[in-house]
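Structure first, commentary second.
Showing subunit A:
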Amino acid sequence: NEVVVYSSEDKIFSEPVLKAFEKKTGIAVRAIYDTEEAKSTGLLHRLLAERENPQADVFWCGDPVRPALLETKGVTTSYYSPIAKEIPENYKDEGGHWTGFSARARVILYNTDLVSMDEKPLSIFDLVKPEWRNQVAIANPLFGTTALHMAALFIVSGDEEAKKFLNDLKRNGIKIVSSNGEVKRLVSRGEVKAGITDTDDANVAILDNYPVKIVFPDKDGIGTLIMPNTVCLIKNGPNQENGKKLIDYLLSREVEKKLAWDMCAQMPLRYDVETPAHVFSINAITGMNVDYHNVAKKMEEINGFLKQWAGF
Partner candidate 1 sequence: MKSLQVKQLVKTFDKKEIVKGISFEIEKGQLLTLLGPSGCGKTTTLRMIAGIEIPDRGEILIDEKLASSDKKIYISQKERHIGMVFQDLALWPHMTVYENIEFGLKSNGIRRDERRKKIEEVLQCINMQKYARAYPQTLSGGQKQLVAIARSIVTRPRLLLMDEPLSNIDVKLRQDIRQEIKRIQQETNITTLYVTHDQEDAFFLSNRIAVINEGKIEQIGSPEEIYFSPESLFVAQFVGESNCIDVKITGKDRLLTPWGGYVHPTNKLTTGTAKIFFRPHQVKIDPDGRCEGKIVKRDFMGEWFRYHVSSSGVEIVLYDENNYDVGKYVKFSINKMVTI
Partner candidate 2 sequence: MQKNLTLIFFLALFSCIAFFPIAWMFGGSLYEGGSISFVYYHDIFLTKKYADIISRSLILASVAAIFAVLMGVPAGFFLAKTNFFLKNFYKLCFFIPLIIPPYTIGIAWTNILGKAGFLNQFLSHYLFLPPQSVSAFIYSIYGASFILSMNLFPLIMIMTEYALKNVPSSLEESGLISGSFFQVMKGITLPLISPVIFSGMMIAFVFSLSEFGVPSLLQLNVLTTQIFTQFSAFYNEKAATALAFPLIMITIIIFASEQCKMRGKSFEILGKSGSQAFMEYHFTWLRVSGLVFCTVLFLIVIILPFCSLLISIDTFKVYRDAFALAKNGIVNSVVFGGIGASILTVVGFFLGYATEKTRWRLKEGISTFVWIFFAVPATVAGIGLIKLWNRPHGAFQFIYGTFGIILIGYIIRFVPLSSRIMANFFRQIPQSMEEAGAVTGASWFRITGNILAPLQKNGIIATWIISFIFCIGELGTTLLVYPPGHETLPIALFTVMANSPENIVSALTLLLIGMTLLPVGIFFLISKYAFAKKITP
């Protein structure tokens, strides 16, 4: 009586949730977590390689795009969780292959020792300005959430715009680092003034009480990218039923709340889950208006460009 879950959400956030599920249902959860070093793609490879003879039942993914990939490779199967009705439509796959829940967003993290309140960037487009020369860090746009962010950006502001923007950033000496964690590290240590990263990384930096603050960019412009966690059911997993149970649990209000109050400060997709002061709820910030399937497609298109942009 067990369920096997692969989680590419950071272990320290996801493990407590799964433990809670264990306690609640008495179903033993056997989890495998991913590592930052491998850009959280290790599990993806594992899922793909195990396709012939799946070992996992559930894949808890940190973003809504990789499930799309799995779907196309025929790793996942569709499951409409009853409880998912409470989740807004655009955070769900109409095919039922994945369902989103509490979300992260892309933010600008800046170091308050080096940047005063009124100099702080309000839009990612500010970062091409000369005063930010050599003072901005971003994770390698080929991987992880940054890749999503770029793809989304290309969609909302058109390829030409986006390409130009990126090239300007490059010209402005932006530092391309290995991961969002790195961005966080550099900003909080004051190696650079600001960087583009995820809410959870940013929040941890704050809790480690480094002199950093968050900006949700382009509030009154294109908005920033919101990335729900997603969960999907693996085709022919060993314990389908328990898998579904776990999915139902993960999508529950309870979990969204837990994740909101945890260090990762994930934003509930439900409007009526109460959150700590520093955690906005979705409606409080302007999200980019994109369809994640398109984002997935867009990534395919542009990562050639990004590859040479990032110098690989």
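The rule is simple: a residue touches a chain if its C-beta (ideal position, glycine included) is under 8 Å from a C-beta of that chain, and two chains touch if they have at least 3 such contacts; residues count from 1.
Inclusion criterion for the candidates: all candidates are chains of the complex that A comes from, given by their letters.
Every value quoted in this text rests on a predicted model; they were computed, and no experiment measured them.
K.L.:
Using the contact rule from the top, which of the candidates 1 or 2 touches subunit A in this complex?
P.N.:
It is 2 that touches subunit A.
K.L.:
In the complex formed with candidate 2, which residues of subunit A make contact?
P.N.:
4, 10-13, 30-39, 41-42, 44-46, 48-50, 52-53, 55, 69, 140, 142-143, 147, 176-179, 181-182, 185-186, 189-191, 200-201, 204, 207-208, 263-264, 303, 307, 310-312
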